[in-house]
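Here the complex is missing one protein chain, while the rest keep their positions.
Just so it is clear, A and B label the chains in written order, and each chain counts residues from 1 on its own.
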Amino acid sequence: MPLDFNFTEEQEHLRRTIREFAEKFITPRVFEIEQKERIPNEIIREMARLGLFGVSIPEEYGGLYLDPITAGVIVEELARADLSCSTPVLYLVHTAWSYIAQKYGRKEFKEEILPLAAEGKLWIGIATTEPGAGSDLRSITTIAKKEGDEYVVNGEKAFISGVREALEQFEMGGGHLTLVKTAPEKGHRGMTMMFIPIRSPGIAIKYEKGWGRKGVSWASYKLDNVRVPEKYVIGNEGRGFYIAMEGFDYARALIATVCCAVAKRALELTMDYIKQRKVFGIPLAKFEGIQFPLAEHWARIEAAQLLAYKALWALKMEREGKMSRFEVSKIAAEAKMIAVLTAIRAIDDAMRWFGAFGYTEECPLTLAIKAVKSYEWAEGATDIMKIIVAREILGREFLPYR
Amino acid sequence: MNGEIFVFIETREGSIVDSSLEVLGKARLLADKADFNVGALLLGYNIRHLAKELICRGADVVHLVDDKRLEKYTALPYTKAIVKIVQNEKPDILILAATTTGRDLGPRIAARLRTGITADCTDLDIGDYVDPLTGEKFRNVLYQIRPAFGGEIMATIVTPRHRPQMATVRPGLFSIPPKDESRSGDVREWTIEFTDFETQSIEVLESKREQRKVDLKSAKIIVSGGRGAGPKGFELIKELAKILGGEVGASRAAVEAGWISYDHQVGLTGQTVKPEIYIACGISGAIQHIVGMKDSRIIIAINKDPNAPIFKIADYGIVGDLFVILPKLIERLKSQKP
Partner (left out) sequence: MNIIVLVKPVPDPKAPVRLKPDGTIDREKVPLTVNLYDKHAVEAAVRIKEKYGGKVIAISMAPPHAIEVLREALAMGVDDAILLSDKRLAGSDTLATSYALSQAIRKIGDFDLILCGMESTDGNTGHVGPEVAEFLGIPHVTYVERIEIRDRHVIVKRLVEGGYEILKVKLPALLTITNTANEPRIPTIRDVLKARRKTIIVWNVDDIGVDPNKVGLRGSPTRILKIEKVILKRKGKIFTEPDVDKVIESFLAELKKDGVSLVR
């Protein structure tokens, strides 16, 4: 594999542009975002103006349709500037799942929803988790029954991101690509994905309070005879599980990029500090007890970052028909697993080197570690990542639950 | 005699602007060191009475152009007048204060005379220069000294072959020369022909200069107070700032305590400043404050606590109670002022 580790001039130019935006608009307000548990409307509007919500949407619907690597460059800059991860999450969830929406959605759905999504007037998220089923998606109990040209959905979704944002902060609202069972007796082959607008009647919302990533809302909601038109089915009945897995791969690759960017930035801030802070008359940075672990963390983050970009590249290859679904899933799972682990350990040590200040709520590292830890379970728990990788490298016959 | 140093004199509302006097003072020092004469360029309307003061402050000759069309500064007529005088008198050196006027006028004159000009010098000197390519030696040239690349570099620039050697000088660095009534000198008046193009291309419609509001970013001296100051401490700090001609800064703790407004806050959640001198009173030196002032050229700290982190980044410090130190310091400095 002849490798070129450079980004294109175009990607570098975009990187500089997003960095300028993020440093100017987002970084000064990161603490405010966490404290008020909300991303200011001005920031969301500016993100929309720049085109950040049209990254996965084809040009015919008003989007930019950028390749996954370029989408990754963008999320990297957002994460670097926003250690609370709220703005990168808002961007990446919409980017991954609007990609799925445009790939598998019906024509009337696409014509209705995608132009609004591209303009940043409508937000698209994902709702698979339920109180009784997270990693074990086959066990979800939300049922959708066909009645004429509608589905009637009953059930409950838990710990879903972006509910409040879709309700209040996007002009035309938004919704979630929701995993439901249309044929419960068929197990995971009876699952269907459908777009359910959050403003649909019959949805009763209860907000959860997370430990970190507070800028993006987190909610559970009951669905009581919620009516969903047929045109909102994504893909075909029975294909929901597989479509969900495909979307998760894109989200995971972007998440891996986010974790690495956050960890790198945390290390950079720490390096500024340890160069100045003196102990016994010597800057902390001179002590090998700090240099050695720092060097290791740095190298591991670099490695994790490369794996994250490989996952994005794999998604690009898949779009071009050059890589299989399973290969992509494997790399995405590797990337997310390694990135989260590596980032948490690096930020943990970095906080320690800040001493008491590292423990204060004024220290951005406390935001960073809380945010990154959420990815131990969000969009695929670490243990599931391990199952995926093991399955691919050992062979399906070794799956534990078969 | 080695030649002449010309100084451009700016006037406003019938008196000479301080920064022009600073440059005149520096010119006098250079002239005395290396045997030059000093010529002052006095342009404006109804300003001939200022010639005497210029001679008292060190000019040997005052070149005067008193013309209604020069009442307010605009680039073209001023350039015309000065270039005419310079082409006749052929001074070796022409310097201006780097005010908004100086920085507007200086380069235009330099371009018309096809000579070199260095901007915003923080020091000037006279010395020799050897051209590394030809080995030619130039004696008694003007050393134009200034910082570059955001202050990381100090450069010394010379204009060996072209005349006059030009430079603009940063205001507020040199002292105003004292008036010596016994000094004598010449006043030479010039009449300049201006074209319509020169006098009518730029017209000043309105001009307003007022008391500055809090401007920490361009302040040369900042005296700052922290948690140890209290409202009484800030009264002392304000007085010290006034004597030094500086601005008042504050740490976040002081602002949150309500002793001073947020416009004065320096630090991570306030402003980042880079003055010549930063005097921190009753400020412990928490990193959130330090990041806002660590690039000050000189840092002075006054604090009761000898272990306060601020002392680790200070050039000079006094360990003591600011309520005791500041009044005495103010008293001593008052007696030093001319």
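Going forward, contacts are C-beta pairs under 8 Å (C-beta built on N, C-alpha and C of every residue); 3 or more make two chains touch, one makes a residue touch a chain.
Everything numeric here is computed off the predicted structure, so don't read it as measured data.
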Residue among B:99, B:224 or B:251 that touches the chain left out of view: B:99
Residue of B:46, B:87 or B:200 in touch with the missing chain, whole complex considered: B:200
Chain B residues that touch the omitted chain in the full complex: 74-76, 79, 99-101, 103-108, 110-112, 114-120, 129, 131, 143-144, 147-162, 172, 175-176, 200-212, 221, 243-245, 277, 295, 298-299, 301, 306, 311-320, 324-325, 328-329, 332-333, 336-337
Hidden partner interface residues of chain A, rising order: 9-10, 13-14, 16-17, 20-21, 24, 46, 49-52, 54-55, 64, 66, 74
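Here, only the chains that are shown with their structure count from here on.
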CA centroid of chain A to CA centroid of chain B, Å: 54
Parts of chain A lying in touch with chain B, wherever the complex brings them together: 273, 276-278, 357, 362
Residue numbers on chain B that touch chain A, as the complex places them: 287-288, 290, 312
